[in-house]
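Structure first, commentary second.
Of the protein chains in this complex, one is absent; all others appear in place.
Let's turn to chain A:
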Amino acid sequence: MSEVNMEKFAVPDFVPERYVKELAKSCVGGEELQQQKEKIQSLADETASALKKNVYENYMQFIETATEISHLEAEMYKLSHLLSEQRSVLTTLSHASILGNENALSRESLENHDMEAERVEEQRKNKLNIIMEKVDSCINLLDVPDRNLLHEGDLLEIDAEENTALQRMHVYLFNDSVMLTSWISNRRGPMRYKFQASYPISTLAVVNVRDLGTVKQAFKVLAFPDTRVFQCNSFAIKKDWLDKFEVAKKMYIEKENSKQKKKESQEKPKPEMLESPSLSVEEMPSPQVPPLPEWLADVTEELDVLIVERHFQKTYELMVTAQKTFNTDEYKTHPQKPDILKKIEQKQKVLMEILLKELDVTHNWSPRGGLQSTRQPILILNKFNMTSQACELFLAICSHTVKVHVKGVQLEGSINTYVKQVGEVFFCSLSDALTEFIALFPKNKISAFVVWASMQLRMLMSQIIKQVFTPQCALDSVLDCVQSLRDQCTLFCEFGLDLRFQLNSCLRTPIIKALREYKEKIVDSMKTKVSEDKWTPVNMHTKAGVNKFLTQMESLGLILAKYIINETWVDLSSSTIWFAQSVITIQKVGLDLVTKDMMDVLDECIHAIFNSRLMLSLGNDSSYAQKNFKFILDTVMPLMLRCYKESVGYDNEKLVALAKKFGVSVAPPKKSNITKYTSNEYL
């Protein structure tokens, strides 16, 4: 019988049919087969659970990785957006430089790539010099500033009319012209070719010769009145030439087009100037207007550049300086003033729109940049009297950050640690936001922050309450969570903003509800516990068990050493122990949990629990039961009354009344008793 193991299934060429066949062959009888089947089944279950476990183990990593990836994706998207913006800026810049000065490189590249440009220029000149050295009686190739060699090669010239070979040529194609040279047959010295002709690209037409009888792979250059036909050695060479000519042509056309544009744009402003009434009137009497300084005349273009380069602060400064300058006596009446000021105003609008967009959390604000990234836009917007909008957007960003941060906390382990972490993160984000807010906005805006912060707190609390105040969550665990939130909130007060009232008002309803539910639960289970109680001492079995019990009770304030009998027995019934624990806990936890306005609820709960226990004792005559009843009245009740008063400073009236009703003498606490029952936890 073959052993069932993983390896068999793991082989790549595993065939289920064959495996089953073999199995059937080797097994003797149906029973054995059944066994095998079971084994395989258990193996399958094991594998499934292993897989599940595997997935679960890596689950958090999966999720983390996925969120990280999505963050990254967003970042990349933003980056690519920025890059494409940059590219369009660069092209417009280079375009502008073509318009402005044909030879000049774009401003940016001049700044950044001065060296590079020089090197390229050097290379270009070198190349042309080498050509001139090779060509006899060559024209000066360096006379055109940006002439570049695009292509060169040997070609056979054909007689255009006769289709016969004429001569071996070496042809140079530059971006602006084509130069024909013929081979020198008996050359001496460095000269290899003799200059024949040079045609500017603008006067050329290149024709692909499709059919010229026996002459194959030819092309024509029409340069009126000349027609020159050249034969190439291969089709590929011809194609290369035609393509290169096409490039030269395209470059030429582009240059012409931009020249045209430049002309148009130069012509355009003129009619505008004439139409402008402020000009015609003011210019008449004083035709000699002092020209504006260059920076002022070009201020709108400069603003454009600054905006696309995202130098928002500089943009703002330039605007202000320009506006100020126009207010000086020198330029107050300058004819160009209204025009330029109007343009500046337009730019200002553009800038503000961009800044508002920058701050728009729904648009492209990335949490990775941090709140600090909002500083620049906000400060500028403030200067434009747009504080309210900026404030609104800033708070929206803060909301977003708070949300992201809180979401980042994972619900692992106990609810207590989770709430603690969430609270920390939340109040940390809040304090970050507040610090930034105070730095950015004027004092009178702080109310907006207060309103925002309490709203954030309310939102957070409504979420946390749902998670914490559940039936599954024990009362002390609830207390733990509430306590940690209160601590955080108190710490946050140091930043000058006290949100404790808001926090507590959020907690009020759920706490009351929790207390009442707890009370119901105890009262309910108490009935069964008391009725099912066997009224005997409880065995703790071991010394350690006894010790554990004693410390537990001590933490509640009960010293029960004298109730230990026979080493491991507690001389109280089980329902009594349970009751003492429950009622003391609700008071102990409750006193910490509630705020003053909820005291009546707590009193009511304690009273209800105690009362229902005392009522249950009536009518039970068993002596042991009576002994336990006495313990409750004489030990538990006074302890609770004392602790209550110690904690809040006054008596629990309801419980006092109850005690009196059952004949408990409520004496003022003696000093010795206080030390006895007060553990550190009560302070």
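Just so it is clear, a residue touches a chain if its C-beta (ideal position, glycine included) is under 8 Å from a C-beta of that chain, and two chains touch if they have at least 3 such contacts; residues count from 1.
Here is the rule we go by: contacts and distances are computed from a predicted model.
Colleague: What is the missing chain called in its UniProt entry, if the choices are "small monomeric GTPase", "Coatomer subunit gamma", "Probable inactive tRNA-specific adenosine deaminase-like protein 3" or "Cytochrome P450 27C1"?
Modeller: Checked against "small monomeric GTPase", "Coatomer subunit gamma", "Probable inactive tRNA-specific adenosine deaminase-like protein 3" or "Cytochrome P450 27C1": the hidden chain maps to "small monomeric GTPase".
Colleague: Of A:31, A:143, A:162 or A:264, which one is in contact with the hidden chain?
Modeller: Per the contact definition at the top, the residue touching the missing chain is A:162.
Colleague: In the complete assembly, which of A:207, A:237 or A:409 touches the absent chain?
Modeller: The one listed residue touching the chain not shown is A:207.
Colleague: Tell me which of A:132, A:166 or A:222 is the one touching the absent chain.
Modeller: A:222
Colleague: Which residues does chain A use to touch the chain missing from this display?
Modeller: 161-163, 202-213, 220, 222-225, 227, 242, 246, 249, 253, 256
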